[in-house]
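This is the structure I want to talk about, given as structure tokens.
Part of the complex only, each chain left as placed.
Letters are used for the chains, namely A, B and C, taken in the order the chains are written, and counting of residues starts over at 1 for each.
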Amino acid sequence: MTVKFGLLGAGRIGKVHARAIRSDANAELVAVADAIPAAAESLARDYGCDIRTIDQIEQSSDIDAVVICTPTDTHADLIERFARAGKAVFCEKPVDLSVQRVQDCLKVVKDTGATLMVGFNRRFDPDFMAVKAAIDEGHIGDVEMVTISSRDPGAPPADYIKRSGGIFRDMTIHDFDMARWLLGEEPETVVAQASVLTDPEIGTLGDFDSVNVILRTASGRQAVITNSRRATYGYDQRIEVLGSKGAVSAENMREANIEVATEQGFTRPPLLNFFMTRYIAAYANEIAGFIRAVNSKGVTPTTGEDGLQALALADAALKSVQEGRAVKVSEILG
Amino acid sequence: MTVKFGLLGAGRIGKVHARAIRSDANAELVAVADAIPAAAESLARDYGCDIRTIDQIEQSSDIDAVVICTPTDTHADLIERFARAGKAVFCEKPVDLSVQRVQDCLKVVKDTGATLMVGFNRRFDPDFMAVKAAIDEGHIGDVEMVTISSRDPGAPPADYIKRSGGIFRDMTIHDFDMARWLLGEEPETVVAQASVLTDPEIGTLGDFDSVNVILRTASGRQAVITNSRRATYGYDQRIEVLGSKGAVSAENMREANIEVATEQGFTRPPLLNFFMTRYIAAYANEIAGFIRAVNSKGVTPTTGEDGLQALALADAALKSVQEGRAVKVSEILG
Amino acid sequence: MTVKFGLLGAGRIGKVHARAIRSDANAELVAVADAIPAAAESLARDYGCDIRTIDQIEQSSDIDAVVICTPTDTHADLIERFARAGKAVFCEKPVDLSVQRVQDCLKVVKDTGATLMVGFNRRFDPDFMAVKAAIDEGHIGDVEMVTISSRDPGAPPADYIKRSGGIFRDMTIHDFDMARWLLGEEPETVVAQASVLTDPEIGTLGDFDSVNVILRTASGRQAVITNSRRATYGYDQRIEVLGSKGAVSAENMREANIEVATEQGFTRPPLLNFFMTRYIAAYANEIAGFIRAVNSKGVTPTTGEDGLQALALADAALKSVQEGRAVKVSEILG
């Protein structure tokens, strides 16, 4: 069955989802809404869909599901509203920057019985899925240690950082989700260190650009996350999992798989340096997973609970930095 | 301007081109023709186009260009016919298995002034394009030696081999084209060796499955091509170019870029093992290049002459094997 | 000038140093001492040197320098004794398991003006030296993050673990030294997490087998160390340094640089799985560095202070695990 979509937000991530919907044989983009008319018009023209207001989409009987790509501070309200309207909801992470607000929102979702998927695109990357499959097929035995290196090519503008909730909630949150997924057991304790090394303005805004985090589960499994807002060589996204019988890792992606050899050495091109290019396949797989869940009335591959847990880890990491101690996730989730 | 396409042939390569046309913003697939009605119907349904006969397509004023994906022995006739009908023509290699027939056909194309592109998909592979760009930008100095390793995962069925014109005209022809492109100078002399190692039936059919060829240009540049019809580890497609200042190479593609480490060692997955998956981006770029040429009334990125030269090299290689000597390309082209 | 050596301890690490001394044109192995006569005899026969007691070596006027490879609990006493005897001293890490005892010992060394080198073999590995050179030559700009993955092929016997001082003082200590060397700034704060995952007996002995540590310097540079006592695929020793202009990393070493490709994928051999094989070049370079320092009466490339600082980081890491908080190195060094 074709799932009919309304898209809320026509910005760059909105376009990524519009493209994913168009290329999926089981989906149709019916309408887009955006506060900026020109943005909505441009997207509607490129992807051949209607322009409607959010109110109209809420009341559209020809729309089954919405994709929320609006600013973060609108997410929780929109989730609640469309859950109540009986639409399936796909929302970009995070649900909200406040754990309490997320918990309240998820309660509404639960009460309405709505289908909610919170987007953690990396779980749908083909290479990372192959890593997970190798674990699930038993190739490395029991998981012991997860190592995640995640570095952006460069820091976002100050304006973005101000509203981002800080590096742990904005950037590391993806790695917290990956860690939970790969550990196969909920982290219990968090320690972290944070610095400002790439740009003093980030410090002025009260944020950090260079952080390391260690997560520990009840049984002693651990995950290490290392983040920087700057990697001159591109968008650096690596994972590695050590188990009792071996290890599995995923490598970075480059624009071209070539090598030039000269007197100076052997040089391969820098990494793909934009998250949309790097994760283009992941975004398509993610929407496909949502469509399957809607069609089968099943569980979405990533859930509101995943969004909550990742946010709680972010809050715990920040608290660990602020208080110089190991923080229990239970302190955050109360 | 949108180029409106008729597709001749709804087989597997026809579908590849249909998909490329659909995903190109400057192209529209108007109609498909196929001798087998079910094949035409299936493709028309999947890609939302009309079903017409070849005659109808020839006379359709709403069709600017055709893509010929019919059996090889129909190519030359169809090229001539659509050239005369004023359509731009994209034809899968080869134009014909006979050098004389190709020469006659190209004369018709020339006389009609038609746009003709002969498909050599590998030139449009992003990695191979990056190799060519590295050469053109001077990173390796003057080209001296080209090395091409090209191995299929497994031999095609006997029926296919019978009609294929033999390994040099069917498989090595792609490598001949790559060699010409990378050498930057026309090969003058060909020596080759050929064996049957993977399946005696191939020998019974008068063909080979394992060949090596050396090409030499007038100035002494050389290219080595090594082919096998069988590589258990996947579709093996590597190129390497040595120049006066260095070398550049392109690596194979895998399904996933992961590595599993155990007591037995470090293992990465086999190669992508199907040419359509391996060259999916190349096919899209190829059609895009054709569309640009049609729109600009310019030269196509690969031409009928390219088809002729590659075929002549194939004939020279076969003659070299048969006569145990170095063969000049001029002996073939007369 | 040839430096004449006495070797204290004829065990496996003693043999490594004997070989390094023999292969160095500026060194001569004069005598060996070992509590087990058979061990001393075997080494003396293989390397063509005398057998003497420790007392005799202390009084030998034909010996300039000693290499201490005896059990850890004898190191500090022997260092003091030979420093007082006017010999140059090379001692395997650690000087002692007690920070206080190390501090007392280093005071004696200082008072006698003796030359003391504490062995941290990894700094002399050619690949790691190339990493350091890349940093020092400015290729990656200012150092920001150091990542060290260090995993043993398997845990040592329980008997060894009992006397080892625990994983931080026995195994991670090498990584603490590498981190200090690569950070280029003294770590100030330590957080760590530790688990028992590979063998419950290790837990029974009060030790851990799986640890992660984050170090932070005053200016905010950070190092992450990840350790496991078990890696089925060999002796895993990787370093990576991120700087303001780029990153540099060193790869593992294998027995053979080959790859076998089959239907199952592409497989390279496991890693070299014994520290003496992995670091054979490092041990030779290390002794050569000591010889140069003795001959030039200069500073040794690694010092007693290096041994002290690495031990303090180990103690801080253990305290961090025990107390669930960030620990300052100054708390340890007092």
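We take it that a residue touches a chain if its C-beta (ideal position, glycine included) is under 8 Å from a C-beta of that chain, and two chains touch if they have at least 3 such contacts.
Worth saying up front: this structure is predicted, and the values here are computed from it rather than measured.
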Whole complex: how many copies, 3 being shown?
4
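Definition applied: only the chains that are shown with their structure count from here on.
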Could you classify the connectivity of these chains, where an edge means two chains touch, as line, ring, star, complete or other?
complete
Interface residue identity across copies subunit A, subunit B - same or different by half:
same
Using mean Cα positions as chain centres, tell me which chain lies farthest from subunit C.
B
Based on Cα centres, what is the most central chain?
A
Mean-CA-position distance for subunit C and subunit B (Å)
58
Multi-chain contacts in subunit A, i.e. residues touching at least two other chains, fall at 245-247
Any idea which subunit C residues touch subunit A in the complex?
142, 144-145, 147, 149, 151, 189, 191-193, 195-198, 210, 212, 214, 216, 220-222, 224, 226, 228, 230-233, 242, 244-247, 320, 324-326
The residues of subunit A that touch subunit B in their complex are 126-127, 129-131, 134, 139-140, 245-251, 253, 255-263, 269
Show which residues of subunit C lie in contact with subunit B when the two form their complex.
231-233, 261-270
